[in-house]
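Apart from one protein chain that is not included, each protein chain of the complex appears where it belongs.
All chains are identified by letter, namely A, B and C, in their written order; residue positions are counted from 1 within each chain.
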Amino acid sequence: MLLTIRSLTKTFPGTQALDAVDFDLAAGEVHALLGENGAGKSTLIKCLTGAYRRDGGTITLDGATIDPQSTVEAQEQGIGTVYQEVNLLPNLTVAQNLMFGREPRRWGLIDSRALRAEARETLRPYGLDIDVDRDLGSYSVAIQQIVAIARAVALSGKVLILDEPTASLDAAEVRMVFDVVRGLRERGLGIVFVSHFLDQVFDLTDRVTVLRNGRKIVTERTAELDRVKLIEHMLGRALEHEVAGQAARTAAVRPPLLEFRGFGRRGVVEPFDLTVGQGEVVGLAGLLGSGRTESAELMFGVRPAQSGEASDGQSRLDLSSPRAAIAEGFGFVPEERKTDGIVAELSIRENIILGLQARRGWARRIPRAEQNRIADDYIKRLDIRTSGREKPIGELSGGNQQKAILARWLAMNPRFLILDEPTRGIDVGAHAEILRLIRELTQAGMSILLVSSEIDELVASADRVIVLRDRRHVAELDGPRVTGAEIMRAIAGGAGRDGEVAA
Amino acid sequence: MNTRALPLYATVVIFLLAYLLCWLQFPNILSTRVMGNLLTDNAYLGIVAVGMTLVILSGGIDLSVGSVIAFSGVFIAVILRETSLHPLVVFALLLALTTAFGAAMGFLIDRLAMPAFIVTLAGMFLARGAAYMLSIDSVPIAHPFYKTLQSAYWLMPGKGRLTLIGVVMLLTVLAGMVVAHKTRFGASVYALGGGEATARLMGVRQGRTTMLVYAFSGLMAGLSGIVFSIYTGSGYSLATVGTELTAIAAVVIGGTLLTGGAGYMFGTLVGVLTMGLIQTYIVFDGTLSSWWTKIVIGVLLLVFILLQKGLLKLSQSRLAAGA
Amino acid sequence: MTLLKRIAPQLVALALLVALVTVFYPGFLKIGVSGDRLVGPMVDVLKRGAPVALLAVGMTLVIATRGIDLSVGTTMAICGAVAAWAVAGGWGLVPALLLALAAGALAGLWNGLLVAVVGIQPFVATLILMTMGRGIAQLITEGRILTFTDAGFAFFGSGSLLGLPVPAWLWLACGLGMAALMRRSALGLLVESIGINRRASALAGVNATVLLIAVYVVSGLCAALAGIVVTADIRGADANNAGLWLELDAILAVVIGGNSLLGGRFSIIASLLGALIIQTIDTGILLAGFPSEYNLVIKAGLVLVILVLQSPRIAGEWRLWRDSHRASREAALHRGAAK
Partner (left out) sequence: EGETVGFSQIGSESGWRAAETTLTKTQAEERGLKLQFSDAQQKQENQIAAIRSFIAQGVDAILLAPVVATGWDAVLQEAKEAEIPVVLLDRQVDSSDDLYLTAVGSNLVHEGEVAGKWLVDSVGDKECRVVELQGTTGSSPAIDRKKGFENALAGHDNLKIVRSQTGDFTRAQGKEVMESFLQAENGGKDICALYAHNDDMAVGAIQAIKEAGLKPGTDILVVSIDGVPDLFQAMANGEANATVELTPNMAGPAFDALAAYWKDGTQPAKFLQTESKLYTQADDPAGEYERRKGLGY
């Protein structure tokens, strides 16, 4: 075995994050680490690389016991890591990020030219031709993610760890990353791969280890598992209905709820028309950077529209700011939950009631008992894994944070809810749960705008799908045409380029 | 064009524009004499601002520097008065002392996770208090070596003087540029300013870097103290009160973000010269009462910052539209 | 109960400090009665602490939003000058006070607009007013100390009510009132949320811009009160010296109160205790009778010690030590029981 972990234990106040976990990694294998949100995957990785101090357990690499006290030490021992969410430094250039800590030097000073050259070299396998001298922060999340992967790969002499590296990538980019990973496997590296996309797990990995509630449940060869069994291991029960198949689309014409006419903003999204029916789920599809988030932000007043207007049949809507949009009954679960969603040091309770309280105004505080009731209710309904409602939300695992943000908006009961990548980083169980919730909400009359990179998800829940390309709404698919193939074609720009615009 | 350098360009453009405006009103301002003065009079500020830039880039702040400059002057003057040590030896002692002082503050900031603002505020009280304890009186420095240092200048055409301390300041800025932009330590500083948690995960030795940053600032403050003592030929415990704020303002005008992680050392030089230009303009004008002087300095500061912000927005939207 | 737990370190520090001062000046805790008012060093601390305590109230809120207000000292000077000018000009007491408060609110509004709307970093934005403010104050007083004789106004500085000095009542009322307002309404939560993540809060519908401006206005108002107190105290507006460097003491008070300079969770009560701690140091130094040149070093040393003892790392180590101690003791008990 290349890497052996024995009875690794880590306790946070109130949470046993890891409970005597064993884990083996062979050279030349890709090993999936799976589990629900909050199962302890990221914690295991951080303990392994010295980012957290572990409470107990031993780590052996290549036969020698190691005890990295910091990520630098882990790197020096040949362990390269892409951490979940915390990625790279947006204020440094791409080249600086890639080469950080091992910059080429001449006479003791950094040799900028060699730095750039080596950085470009590092990026080459990923087919990314970008200006490495620009700040990383000026690139999209996807590009940042690939840069992070490239850096980790370059650092990993023996072990490469990828914690949900593909969460914000689309299909083509995922393929590229996988090619690189396979190449490394050939070279005899051990690779740990964390993901909630089971398809990717089956596609790429050789073995699977499942964690649940901080305990190791099982390690098996991927080939010997099937989807249902794997999910059972993860959840500890069978999943009633997995996300698949078509939404039960009714042909019935829904009464229109909202109408956007010529809505747009220069340099952000070209003017578009959109009608949303009562109780309808409208999907937004497109490649990364196609302008989906921007469209959503426009509708919620994050960046106010410069042209066009919105109405609900009776009157014109004021969507000049999030507050105005909320007053019109809008809700918005943002894509970047860390910067736009959570208020990290506030408790789960406070995060959930924040929107409700803001709408009520500062003078009328929601009574504490009421707050507790609301928080407990949603913690139960959305199955948020926490030791209590007073835990700071920043200490939750990524997926559970996402659920808490969702709870914030559900508690406000909007008539139109915008969900931007609501299932990113969410485990299969919760994934199904959220899609079930969407259905339930629409049945109760709520209209939903669903932005998603997962076409299956759109097919499963959307009544209608708008496809975006280059910041333009280029196609609208409805009824029986909401299928994976059709959406893919529209995204690629093959079929029905014209004529279908805002049909 | 690289967007990260935009604040720097904005700063330079505004400075040149301001100089032009001053020149239109007072043609004298373009003489080598005034330019030489600008360098000499702001030498101590420029040096201390170099240290401050690095601290701010790392996401911290150092409020102690003004007091450390005063302490340095008093220390040098008292030691030279009491002993027969050569000034160069005293300089070495002093620099070791101020560097250690900076490092100690860095240690507290890192190890005890205390905010830099507060630790260096205490450092500010401490250094000033130490200066008082050395001597309350202002102490003249009579050592002949000081005369040599003071009269070391190159007479530029037009009777302007390029003094030794002005040159030291320029060299310090140069050294600062190398440290910030050309060393791994500098890269770590930017990384820390960009985000501590991320920087740690990327392999920055946070403790070491923090300590070094404040040690560097202490070193610069000590050097600035030496320059200041040459400039005034004495040590005085009440000197340079509030210089830390001037230095911070210069760094900010120079386009460095107070939250850390973004900025250029060269911008700081321009920022310092801008502060000097404001001073010079007010003296040349010579009609402002004591209170209007303060108001005008504040207003000019605001105008510079607003112009910078405006210019930045403009060019960014240009870029966005062009892209 | 949670409040008590929150302010325990400050209470302990204050108690230790009082003990220390008493060693050097045994009469420190003596309280006598002179006429209808209490007199004694502790009463002095309550009174002299008023400006910093008042400033600390506003500063706590500003810092909770991840800001800082360097201009409070000069705002004090401006408001004092306005009040003295109005009183000396025969406007009458109430209009003068209102005018001073309005000036403070205006100063806060200016800061708030620069920070929340123009988007200048708080440190720089308030540095601008800090630079200008004394000039504005001197413009009003024309550089001299503007004295007045209005007894009603002087009451705010040196009067007493129910035995206690009026300034003490002022800061107690202002501090406790503000603390109550923050916790009884939702303001506390909203201020904390914009301090931790302004963007996310705004997306959740919190009116971050208005709230941010309001916080600076409150800070300006607190500075105005402090300015009124010091002006009334010496019966004159000293534009040059009123509130000089007090912003630093106010920030120090907030931090000694255990509030993070990075914004978020805050406690006004703890800041008030911080202000008391600072004033106890200052008064203690005066009473102990050390030579003036030692004042700064003593103050810096004491503040450092207090902060180091309160630092989160030390607290963490202490908890660790205590827990392991407890565990080993429990283990010993078990062993004992087993026997």
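Everything below uses one rule, namely that a contact is a pair of C-beta atoms (placed from the backbone, for glycine too) under 8 Å apart; a residue touches a chain by one contact, two chains touch by 3 or more.
From a predicted model like this one, the values you see are computed outputs, not experimental measurements.
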Shown chains touched by the chain that is not drawn here: B, C
Contacting the left-out chain in the complete assembly, out of B:Ser138, B:Thr183 or B:Thr259: B:Ser138
Residue, one of B:Ser31, B:Thr183, B:Thr259 or B:Ser315, that touches the chain absent here: B:Ser31
Listed residues B:Ala5, B:Ala96 or B:Val283, member touching the removed chain: B:Val283
Sites on chain B contacted by the missing partner chain, in the whole complex: 26, 28, 31, 33-34, 37, 40-42, 44, 132, 136-140, 150-151, 228, 231-242, 276, 279-280, 282-284, 286-291, 293-294
Residue ranges of chain C at the interface with the undisplayed chain: 25, 27, 32, 34-35, 39-41, 44, 48, 138, 142-145, 147, 158, 230, 233-236, 238, 240-242, 283, 286-287, 289, 291-293, 295
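Rule of thumb we're sticking to: only the chains that are shown with their structure count from here on.
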Two chains sharing the most contacts, counting C-beta pairs only: B-C
Taking each chain's C-alpha mean as its centre, the one farthest from chain C: A
Distance from chain C to chain A - Cα centre to Cα centre, in angstrom: 44
Whole-Å separation of chain centres (CA-atom averages), chain B against chain C: 30
Chain B residues within the chain C interface of the complex: 108, 111-115, 117-119, 121-126, 128-130, 132-133, 136, 245, 248-249, 252, 257-259, 289-299, 301-302, 305-306, 309
Parts of chain A lying in touch with chain C, wherever the complex brings them together: 300, 302, 322-323, 326, 332, 334, 339-346, 350, 354-355, 357-366, 408
Chain A contact footprint on chain C (complex, rising order): 184-187, 189-190, 192-193, 196-197, 199-207, 211, 264-265
